[in-house]
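Encoded as structure tokens, here's the structure I'll be asking about.
Only a single protein chain was left out; the remaining protein chains are all shown in position.
Moving on to chain A:
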């Protein structure tokens, strides 16, 4: 059953069309990797799913709710679609534990101690239980991003959205984030990932989408389309990424 459905979804910033009547259906359990040259609309597509960007045409249904709904419906969508950002965006005044406990406390209305126990379990899952009382500024980039993943998971979303989660990290820190993501995928989490990590796409992805000029240009099995790009544009892109 599909959990995310784009129906001729468009998004324009003023005169600039970034998404051009995209049709796409994502099923529960899929790990969709979105790739494409910069400006192709992949980040925008991702951000439309949890309504951080407002679509300007067509419709987009997430877990049965339209992103064109009212403020309360948008909050419901966002609770079901956790987001991990390129720049981590951890709350700088809160410790790792409080960052993760924030969502369950404020959104799911757990008590502070319940929320913190959820948070502790998740920090353990991402291998950072010993950093619970550290502020984000005291953590490395890779550690911050793992806390950010735990924070998004804490609200118990059905889908996880990743917007270039390793692009701001040093090469040697990328793998610790990617392995947490792989673990999530193996547990059956539905994921949509914007990334340039082709090895990750091949190993973990169940579907690869190549975007160009606001449209889906290629949609297929990652191993097939990466090894045998169906068009020159994608071949060219892969050549530049690797």
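General observations
Convention: contacts are C-beta pairs under 8 Å (C-beta built on N, C-alpha and C of every residue); 3 or more make two chains touch, one makes a residue touch a chain; residues count from 1.
In this text, contacts and distances are computed from a predicted model.
The chain not displayed here is annotated in its UniProt record as "Glutamine transport system permease protein", chosen from "Fe-S cluster assembly protein SufD", "Membrane protein insertase YidC", "Glutamine transport system permease protein" or "Protein-arginine kinase activator protein".
When the missing chain is restored to the complex, the residue among A:6, A:102, A:210 or A:237 that touches it is A:102. Touch with the chain that is not drawn comes from one residue among A:25, A:87 or A:112, which is A:87.
With the whole complex as reference, residues 50, 52, 71, 75-76, 78-79, 81-83, 85, 87, 89-93, 102-103, 106-107, 148, 151-152, 155 of chain A touch the missing chain.
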